[in-house]
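Right, one structure below, let's go through it.
In this view, the complex is presented without one of its protein chains, the others remaining in place.
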Amino acid sequence: MGILEVKDVGKRFGGLQALSNVNLSVKENSVHAIIGPNGAGKSTLLNCLVGKLIPDSGSVMFDGQSVLGRAPFEINQMGISRVFQTPEIFGDLTVMENMLIPIFAMRDGAFRMHAYETVANEREVIEQAEQMLEEMNMADKRHMHSAALSRGDKRRLEIGMCLSQKPRLLLLDEPTAGMARADTNNTIDLLKQISEERDITIAIIEHDMHVVFSLANRITVLAQGTPLVEDDPQNIRGNPKVREAYLGESA
Amino acid sequence: MDAILLQILNGLDKGSAYALIALGLTLIFGTLGVVNFAHGALFMIGAFCAVTLQRILNLSFESVDESQTDFLGNPLKVKTPYVEAWFGPEAGAVIIDWSVPLAVLFAIPIMLFVGYAMERGLIKFFYKRPHADQILVTFGLAIVLQEVIKYFFGANPIQTPPPEALRGSLDLGVMVGFDPNAIIYPIWRLVYFVFATVIIGGVFAFLQFTTFGMVVRAGMADRETVGLLGINIDRRFTIMFGIAAAVAGLAGVMYGPLNPPNYHMGMDFLVLSFVVVVVGGMGSLPGAVLAGFLLGILESFASTTWATTTIPGINQIIIYLVAIIILLTRPRGLMGRKGVMED
Amino acid sequence: MLGLDKKDTTLLIIVALLTLLAPFLLNPFPSDSAMAQFNAGYPDLMQRFVIFGIFAVGFNILFGLTGYLSFGHAAFLGIGSYSAVWMFKLFSYNVIPAIALSVIMAGLFSLLIGFISLRRSGIYFSILTLAFAQMSFALAYSVLSNPKFNLTNGETGLQVYADDPQMFHRDGLPDLPHLFGLSMRSTYTLDMGAWSFDFNAGYYLCAVIMMIVFYLAIRIFRSPFGMMLRAVKSNQQRMNYTGLNSRPYTLAAFVISGMYAGLAGGLMAAMDPLAGAERMQWTASGEVVLMTILGGTGTLIGPVLGAGFIKYFENIFSKINDSVLHGWFAFLPDGMEDFVVAVLHPFVGKGWHLTLGILFMLVVIFLPGGLVEGGTRLRNWFRGKRSGADDKPSGKTEPAE
């Protein structure tokens, strides 16, 4: 039984069957990659997992509880954090504030009317945030306006924000898309480190095979809205069906 | 039945004014993303183009008529317009009589220039500024334009009557077999409706069938990409601004004979035109036109005795009530595009 | 002090000094000099500065922090005023219960309107709030003032009549709004040579309340809640995926700012027990938007400055007429005098709108951050003069610590 169990999920947009009979099981503490050609339904699947879309059929269970019908913030509170394709951070706020918000969210829940307290007096939260910034090697940038960060730093900040909530499942949507090679390698190293050092499961949607094979220990291949195969990386590499459906095309 | 037809007709007429103003506004606001609080002022300037032309045509020389006296008992100064002196009394009188239709021609270059000057001189610096700044600067501009007009023309409304031939009303009911006096409608209001239809059709055709229009529509959808293609979209947007100003101005010129222009008529329409554009949906020209006509018709029906006795005060709030209902049932108005002015 | 850091404490102290000393600061010219026209230190205008300051500070909690632009906040001000006058009519002229009720009623209405309007964002939200406010105005102006059910007294404005019950009114209490017997109109005039200064009870009540709510606004700005509101403005998507529900945050901000507006409305009625429907019209809602932007959106002191700026023009410039102008320039030779008066004539008196419009444009063109930015630039310029180049680039947002 995996921490995330997707059973028979189907989703239709008008005449387009985006997903059908998707079954997926993500094992605890694994790095599970979901790959597939463009239009295979990767993003749709991801959106079904985080509550942005509601599938027409099937079930999505996280740690034994259904996520279907819950709003994104509720699913996050269950322990799923999401990293976006283009980093989604609070651009108008400082790096430090960016880091404080998820920690407040973890401590106080989805809403709390803490209008009379002062941020500066929340020592515990600030300490946690500072610690996470240290770990992300961003402590020196804490007073910077986060919109002014480089793309790689924004990515680090976003991942740090997600990690600060100690999620059990981290979902990454093409985390290296549009990055320079050096930034990509840095991100790979960071994710490797995270999966080794932390008690955390990672599910990653990725296009870049270099990233996938550097990180994943389990891979699901999606094609035309259906899982083609789910296996270990070395088997995927040799699988002719996958080559035909995906690698052949994109190579 | 006849009462319903009458209110539909009236609604179409009201709606054509709303649609015209909203059309111009949505070109600027819904597509360039500029919150233009000076749009009402453009409408007002249009109307005052007609007033100005009327004044120009009535420029007169004075001669003293000893046989009559003015209110203080002094000999009366009689004014004769130069136009009448030059073209003869009859032809001159006809020209003066037709000053509003002539003002359409007079207003087009003026409004194009006003729009051009506004965009190049002011608005272009505000494309990347927050909406709040756009509101403040265009509101300031609207006040200035309004006060300038007030300084020269006063606060009192000024009549710009339609030509003699187009005054009065038609008994439309008789034409389709109703009793006399059942459906009476003013000729100029029918003219306004036809005029609005032509202008709206013209703008749509322009955007639909010309290459210029295609580029502009593409630019509305994705400004950056079109810019990357090496097309100077900024210049085209300037021209669009001019066109939007001209549409608003012409709406104003033709509106004058319906209700005499005054310097604050723009502000009276401002809020309403924003409501129309938003109800139509941001970034949608057909939406703005549709919403204009829809709100016009609903407003007409809400003002019937039947409606006001059923729900007291409905005529006061109908527009806003409908706006709320539409925005709550259709998140982006009638035909709005996703992501336009939603944050 | 009071849980504020040094910078905020300084700001609060400055605001406190400015409001408490306003009777002196606003009357800098001797009362019989030609410049006395520019004196703003009379009770009514001082009260207005402070009341509209409260209104704008509250509006800024919504608009400045969350970015949600409400175009209907005047409705809450109006509801506050009507509630207060009804308190006067039914119970007593004491201002405390009246103000309390206005805050509560405005809170309730803003809860309802905010709950509905916040289902949409951006311009759609603005138009929803505008629609609600315009409906309130239209109803208050006519429908709700019909003789059978007169809730608002329409065009004239709701006021206290001699035959109103006023259950707790006693002989010996002022026939005007009062604070436990101290009439809001009580004024002590201090004559100092050619100068005269007015100390008005109502003004000081407003000033004290303003300091309290300004302090609360600072607390909100510096609180985790305030940070969450700024997060709403910055990126709602990230907020939702961080486990935060943005809706109650925005609704709370909406209700708080609605209550500020209600408080302002209640105070207006307490200073002058008449509630006119026009204070709910869209132009009134637009005015507070302009005040906030003009002063500096998202800054603490900006909205107060913006409010003062606009009210000053409305009340001072509109009263400068040609004979005042002639009085000023009487020292010039006749032709010159007439010329100068003719040049200035369009900008003052009935032309005060024109001056205001021009200033709006100048401020937004040259000071993108509003009047506060003007202040910052001025300060930097002075510092630059004095201490050379050790100035940091003006930080846009203060660090959270």
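We just call them A, B and C in the order they show up, numbering each chain from 1.
The rule we apply is simple: a contact is a pair of C-beta atoms (placed from the backbone, for glycine too) under 8 Å apart; a residue touches a chain by one contact, two chains touch by 3 or more.
In this text, contacts and distances are computed from a predicted model.
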{"item": "Omitted chain (choose from \"NADH-quinone oxidoreductase subunit N\", \"Alpha-ketoacid dehydrogenase subunit beta\", \"Multisubunit sodium/proton antiporter MrpD subunit\" or \"ABC transporter substrate-binding protein\") - UniProt protein name", "value": "\"ABC transporter substrate-binding protein\""}
{"item": "Missing chain: touched chains present in the view", "value": "B, C"}
{"item": "Of C:119, C:169, C:326 or C:345, the residue in touch with the unshown chain", "value": "C:169"}
{"item": "Candidate in contact with the missing chain, chosen from C:4, C:22 or C:201", "value": "C:201"}
{"item": "Option from C:97, C:248 or C:349 whose C-beta touches the chain left out", "value": "C:349"}
{"item": "Residues of chain C in contact with the chain not shown", "value": "39, 42-45, 48, 138, 141-143, 145, 147, 153-157, 159, 162-163, 166, 169-176, 178-183, 185-189, 191, 196, 198, 201, 272, 274, 276, 278-279, 314-315, 318-319, 321, 323, 349-350, 352-353"}
{"item": "Touch list for chain B against the chain that is not drawn", "value": "2-3, 6-7, 10-11, 13-14, 17, 68, 70-72, 76, 150, 154-159, 161, 167-169, 181-182, 184-186, 188-189, 258-260, 262, 264-265, 268-269, 299-300, 303-305, 308, 315-316"}
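To be clear about the criterion, only the chains that are shown with their structure count from here on.
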{"item": "Furthest chain, CA centroid comparison against chain B", "value": "A"}
{"item": "Multi-chain contact sites of chain B, meaning residues that touch two or more partners", "value": "none"}
{"item": "Partner chain C, residues of chain A touching it in the complex", "value": "50, 71-74, 76-77, 81-82, 84, 88-94, 96-97, 100-102, 104-106, 108-122, 126, 142-143, 145, 161, 165"}
{"item": "Partner chain C, residues of chain B touching it in the complex", "value": "35, 122, 125, 129-133, 135-137, 139-144, 146-148, 151, 271, 274-275, 278-279, 282, 312-313, 316-317, 319-321, 323-324, 327-328, 331-333, 341-343"}
{"item": "Interface residues, chain C side, partner chain A - complex", "value": "3-5, 219-220, 222-228, 230-231, 233-235, 237-245, 248-249, 252, 256, 395-397, 399-401"}
